[in-house]
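In this view, the complex is presented without one of its protein chains, the others remaining in place.
After this line comes chain A, so read on.
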Amino acid sequence: MIAALLAAGALLLGRTRGPVVPSPFLTEFLVGSDLPRSATVLRPFLASGAVLACSVVAAVGLVVAARVVGGAAASVSAVLVVLGCLGFSGLLAGLWLVGQSLPRRFTVGLAFVVTVTGATVTVDGTLPFTPWGWIALLWQGLGEPTVWWPALALALSSLALLGVPALLGNLRADEMMAQSRRWQSISALVQTGDVAGASGALRDPPTRGRRRRMPLTGPLLVAIVQRDLIAAGRFPVRIALGSMALVGAGWLTAVTSTMPEGIAWITALAGVSLAYLGVGVWCDGLRNAADNATPGSLYGRSALSMIGSHAVVPVLAAITFGSLGAMGDNNNVAWWMLLAAFIVLVRVLDCAKGPMPIGLLLPIPTPVGDVSILNAIAWQADALLIVLIVAGGLTVQVGAAGPGAAGLEATGLGAALWLAVAGALVAALALRRIRALGR
């Protein structure tokens, strides 16, 4: 399943950041030449493919080596797993290029098929028919009699790379240049500490749904909800992924109470992180309202009123999709609803952040060197840190009470109270930031 998700991810990633992304200058130079594109941009593809292969082999090698040292795997099987994953990395590189070279409609469909076939690996008898199934067979073979044929099949599957010249020839100059420029901007923004700007540059502009009617009727709050929902429909893939992340976050939060003590914090932190990321795709209107909280706003209502109204859709989305994941237990759903409101509050805080104060970049000399970067990192990651510490920490506490109403009554009410206090503090801080933007 993980291998299938990686393959689907590679297909979807290609359109945002493909394997062929030289610097803008090199892109201009290479794509403008009269040589075939399969020759001019082959080197950047090989470089990306090599980085991918090394990363896969390093990650898999580490895990497999640990099992061999622990006596849980035979060395021959371990070598076969590493070789099989090396072959699979070739297939991944090919799929990554497919994502960059072929139309999005095709790659999204293919990613869906890959995910579905990946989900069927638990069905008996389906493993031998897909590359992700071969990976699963190799993995199962670690502690059992050695199976060699999946490694050979995976090695042969990298023959798919024979299609690379055709895919490189199909790359469009304008799209390559757009990716090059975008990633150069992102590098510059990250280097100057503007992570919010960098993540904004990663969001593709809309291309569809422009003729869908946006009523904008009724009271302003209703008009804003209509606006945000219709606008969200213009990013179907992004919204689908974000919503699935919210479902997953709800599920992870719910299962925290069933996890052993040492594992519960992993599911809790993963759940709240996923919720924070997932709800972000519903926050376009919120971000625009925050951008207009400065003097000279386009809008006729106060920044607070606009931001508050634009927070309604993210809260509704988080509650709806997260509750789907937490389905089956009223206490889990109740806790999730509180978490959802808190996480959207933190999103508001993050949207109203404005540019990083230049003072945070001033050098702080210490015996171990300049530690000003720690200030910058803390400033950039403050919202996520708040979510992890407050929402994650309290979810662990609620989970420790165990499933059932008695458990929730014992510790859940206390946790809810603490969450409310933290929410009030976050709201006060957000209000201060919004007022500062208007000055």
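Methods note: contacts are C-beta pairs under 8 Å (C-beta built on N, C-alpha and C of every residue); 3 or more make two chains touch, one makes a residue touch a chain; residues count from 1.
The working rule: contacts and distances are computed from a predicted model.
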Next item on the list: Could you tell me which of "Molybdopterin synthase catalytic subunit", "ABC transporter", "Cytochrome o ubiquinol oxidase subunit IV" or "Peptide/nickel transport system ATP-binding protein" is the UniProt name of the chain missing from the displayed complex?
Entry: "ABC transporter"
Next item on the list: Looking beyond the chains shown, say which of A:32, A:70, A:262 or A:295 touches the absent one.
Entry: A:295
Next item on the list: Identify the residue among A:20, A:114, A:231 or A:326 that touches the chain left out of the display.
Entry: A:231
Checklist line | Residue of A:102, A:220 or A:337 in touch with the missing chain, whole complex considered | finding: A:220
Next item on the list: List the residues of chain A that touch the chain left out of this view.
Entry: 205-207, 210-211, 214, 216-218, 220, 223, 227, 231-232, 234-235, 284-285, 288, 291-292, 294-296, 298-301, 306
